[in-house]
Each structure stands twice: as C-alpha cells, then as structure tokens.
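Here the complex is missing a single protein chain, while all its other protein chains stay put.
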Amino acid sequence: MRRAQFSPGALYYALMAAFLYLPLLLLVVFSFNDSPTLAFPLKGFTTRWYGELLLAGELLAALRNSLLVAAGASLVATVLGTMAALALTRFEFPGKGAFLALAAMPLVIPYVVLGVALLIAFSQAGIKLSLWTVGLGHVVVSVPYVLLIVMARLAGFEANLEEAAMDLGESYWGALRRVTLPMAGPALLAAYLNAFTTSFDEFALSFFLTGSETTLPIYLYSQLRFPARLPLVVALAALLIVGSLLVLLISEWLRRLGPPSGKEPAL
Amino acid sequence: MDQRGRVLTLMAPPTLWLLLLFVLPMGAMALFTFRAGSFGAEREIWTLEHYRAFAGNWPFQRLLVRSAFVALLTALGSLVLAYPLAYYLAFHAGEGRLLLLTLILVPAWTSYLLRILAWKLILGSNGLLNSLLISLGLTAEGLPILLYSPAAVVITLIYVWTPFTALPIFAALQRIDRRLLEAAADLGHRPWEVFLRVTLPLSMPGVLAGFFFAFIPTVGEYVTPLLVGGARGVMYGNLIQDQFVRALNWPLGALMSLVMLVSVLLALLLFSGLVRQSTRVRL
Partner (left out) sequence: MNEYAVELRDVVKVYGGRRSGARAVPAVRKVSLAIRPGEFFTLLGPSGCGKTTTLRLIAGFEQPSAGELLIDGRPMQAVAPNQRPVNTVFQNYALFPHLNVARNVGFGKRVRALPRAEQERQVAQALELVRLAGYGERRTWQLSGGQQQRVALARALANRPSVLLLDEPLGALDLKLRKQMQSELKQLQSRVGITFIYVTHDQEEALTMSDRIAVMAEGHVLQIGDPLTIYEHPATRFVAEFIGETNLLDATVDDLYEGLACLRLAGQEAQVPLNGTPLRHGQHVCWSVRPERLLLLPPEEAQSNLLRGRLREAVYIGTDTRFVVELPSGEALVARVQNTGGAGSRQFAPGDEVALCWRPEDARLLVEERGQAQGYELLTIDKER
C-alpha cells in the first residue's frame, strides 16, 4: 500500500476527493468569515452568523418542519420498505419482478416528472398542498433505498431462521419479531437514517408539493434572493452539510454492523 | 395463516402505496394532458389542443433536445472523470477500497441543493473563484461567463454525478476475473492492450449503467439551471416547472412532462438492450 500512495491512480483519487470535498469545505470556511460578502480574501474569524441563525424565527420554523417531515416520512418508508423486503427475500410469488421494477423507478425518473404527477394527483383528489403532501412525496422516493438496504441485509442471513423459530413454537410474526427484525436491526436503522437525510435535504420534489409551510431547503432557496442574508445561508448550509456527513457516516457504519450473518461457523 | 396470507399481508401496504402514490399519479398526469385548462370549469373540458400546441412549438422541442445534449455532456464528462477513479479503487486500492469508495460517496449523499449552492458561490462573478483569480492578479474583472451559462450547469452537474457514475463502474470492474487479465498479459499483450481488449469491454455494463445513471435524471433537471444556469442555461425541466409556477398551464406542463417520461422510458429500454448486447462478450 505504501507504493500505491504515490501512484498516478492514488494521486488522481486524492485530487478527485479534494475536488469533491472542496466546495463543502469552502462553505464551512466561509461560514466563519467576518464579511457580509462571499469573496476572497478572508477577513477574520467570527461566529456571529451562527448566532444570528438562532434568532431567525422563520428559519427555525422551517427547520422544525423539515425535521418533522423527515422523521415521519422516513418511518413510513422504512416500514413499507421492510415489509416488501421481507416478502421479496423469503417467498416466491408472481409479480415479484414487476414490483421490484416499479419500486425502483423513482430512482431513475426525473423528479420533475414525479413532482408534476403528484401535484396533479393531489389537485384532482382535492388534497391541499401542505407538509403532508411533501411527506408523501418523500416516502415515494425513499422507499427504493430502504428496499435495497434491507433486502441486502436479509439476503445475507440463512434462509431458514424463521422456519427454525416456527419449529420451536413461534408463529411467523413471532419469528419476525424475535429473530428476523432484531437481526436486521442495524440495517433498518441505517435505512431510516438514509431516508431521513434524503427527506431532510430534498428540494426538487418538495418544490412542487409545498404548501404554506416550508421545509428548510425551500426556505433556503427563498432566501437566496436577499444578498444580505447570504452569510446566514452559508452558515446554515455549513451546519447542514456537517450534520448530514455525520449522519451518513453513522448510517454506513451501522449498515456493516450487526451479528455475522450466521452462514459459516468460525472454525 | 399460511404462506399466501403472509405474502399478502406483507406486500399489500407497499403495493397499495406504490399504486396510489406512483402509478395513479402517473396516470392522472397522462389524463391531464387532455384537459383544456388548469382550474375550475376549464378543467372539465377535453381537448387535444395542447398536443397540437406542443407539436407545433419548435422552441420547446428544441429545448428538449438541447437538454438531452446537456445531459449527454454531463454523463460523458462524469464517465471520463469517474472511470479512472473506479479503476484505481478496483485494481490498486487494496484492502481499503470500500472505505475509500465510501469516502467519495458520502459528500455526494449530502444535500443536492447545498452543493449546487456551493458552486453558485464559487462560480459567481463576485464569487470565490473570481475573487481568488483577482486577488492573485490573474484577471482584472473576473470571468463573468462562468456563472449563468450552460457551462456552469454542466460543470455543476458533473460534480454532482461523478461519484454516482463511479459506483457501477467500480462494481463491474471488481467482478472481472483477474485471471482473464493475467491470461491476456501472458499471451503477450501489453498493459494498455489488456485494458482496451479485456478490461474495458468487460466493464461495459457498468459504464453503460453509470452513463444512464447520470443521463436520465439530468434530462429533467431544473434545480441546477435555476441556480446557476441563468437565462442561457435554461433547460426543459425549467420550462415544465414554469407551467406550474408562472404560466399556470398545467395541461401543457403535464404533456411536456409526459413527453419526457416516455423519452426516459425509451432510453431505459435502450439501455437494457445495450447492456444485454454488451454482455455477449466478444473478446
């Protein structure tokens, strides 16, 4: 590995990694910059932008909305995705392929199309736009990720653990409760966190589905029109980025956690 | 409860959800293209006028084609950047490759909006890049062309997509049996020949996947053009959004959306066809 550190490939990787992280780093750096404009050179260190953030009532309301929507939508997405994953990995039934294809579609369809379709559907159904409609949209785009994460974990188990539990007296649902779900626990949490960050950061879809109360990204976007508010926006952006980086790293760590799949004995 | 009952209990809620909040809305959108107007009484009238309007609206169609072109550039650009990355990770990174892969994926998973925002701040005329150039004395006024141009859109989107493009390429490269490469080298091929004749063809399914990963969503992009595209960088997605926000011509917007959806699905079919073809390896 030591030799690889100076190989062209490693150098390229380092450059690309820098390229990817740099804009985020810049945001964080400038969130502490003591200047109302975003330009070089740096003018001095301050935390006043963060201080002002705490006072921005609208912003805090938007933050609260985002947290609520994310928490709720992720829960629904995790439950739905897990139910489907259980059925898809353990049972044979007609229509499996069709369901998977359909469930995976939100991953590839442009959010504009999704947004328009949902907007029209809500309008036709007489449902007013609100945080609820935003939440529903978020569930649709989160379920594919949950499905992938949980299916991957479930496929790694021995297939007959539920059978063994039922043999010992449990009903199927008891077997899920005492064996399958505890074993998949970390993956479920990882899926939830993944859905949470997806929902929390979501903008393209939310834009179509937001009512009078906004989520944080929508609020952020609305503030871009005011140059005076730019440093606040940057501070907020920096916070969000660092926050989601942490959550994502934890989620990844969780995904790899959990007891070994129980396929081979140690010796 | 027997097996059928269990499957039904487990699959019913997700399937219902999928039907109600995905399939049905798509259907509603398709139906809406036939309505005369967005609200009230106009909604109840059925007509083909929007179809005629779109068919005759050359600028709209041209914008769709241009957006596809932007998407093409973006996808190709990210492929070019992503391939060496994936190659390094798959062949030279050793034990730490998954960790390194995660490290470059994690920033890609942070907020899309915020990352575009960062680029807006970097590319702006008073932005970081320009002020850096000015403070270094390289230019006097800065380069205005950076922001609010199709170029800005492409650059930003390449930044967004490259990690996601690298992923399927990495997976495909990993799956290549190393012994094939050894055999080729053993038969007298030089490293670049081994790459061109063995590695690259075998990685094609991953390359195609990466391409479409980036291409398909980009065709419908509207957020990036909104933030960094300006007037010159407008894309098809912005036009659609416009129908719902400003012009309030929902049926037309639905139609434009439908057109894009159909194009995307056709592209997906093309993709799976290509993948099937490319996996019939011709060495």
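Just a few scattered comments:
Letters A and B mark the chains in the order given here, with residues in each chain numbered from 1 onward.
To be clear about the criterion, contacts are C-beta pairs under 8 Å (C-beta built on N, C-alpha and C of every residue); 3 or more make two chains touch, one makes a residue touch a chain.
Note that this is a predicted model, so its numbers are computed, not measured.
Only one of A:L107, A:M166 or A:V242 touches the absent chain when the whole complex is considered: A:M166.
Of A:L136, A:M183, A:L220 or A:L236, it is A:M183 that touches the chain left out of the display.
Think of the hidden chain as still there; on subunit A it touches residues 158, 160-161, 163-171, 174, 178-179, 182-183, 258-262, 265-267.
Note that in this section only the chains that are shown with their structure count from here on.
A straight line joining the Cα centres of subunit A and subunit B is 18 Å long. Subunit B makes touch with subunit A in their complex at residues 1, 3-4, 6-7, 10-11, 13-15, 17-18, 21-26, 28-29, 32, 81, 84-85, 87-89, 91-96, 100, 102-104, 106-115, 117-119, 121-122, 124, 126-128, 130-132, 134-135, 159, 162-163, 212-213, 216-217, 219-223, 227, 237, 240-241, 244, 250, 253-254, 257, 260-261, 264, 268.
Subunit A makes touch with subunit B in their complex at residues 1, 4, 7, 9-10, 12-13, 16-17, 19-21, 23-24, 26-27, 30, 37-41, 79-81, 83-84, 86-87, 91, 93, 99, 102-103, 105-106, 108-114, 116-121, 123-124, 136-137, 139-140, 143, 171-172, 197, 200-201, 203-204, 207-208, 217, 220-221, 224, 233-234, 237, 240-241, 244-245, 248-249, 252.
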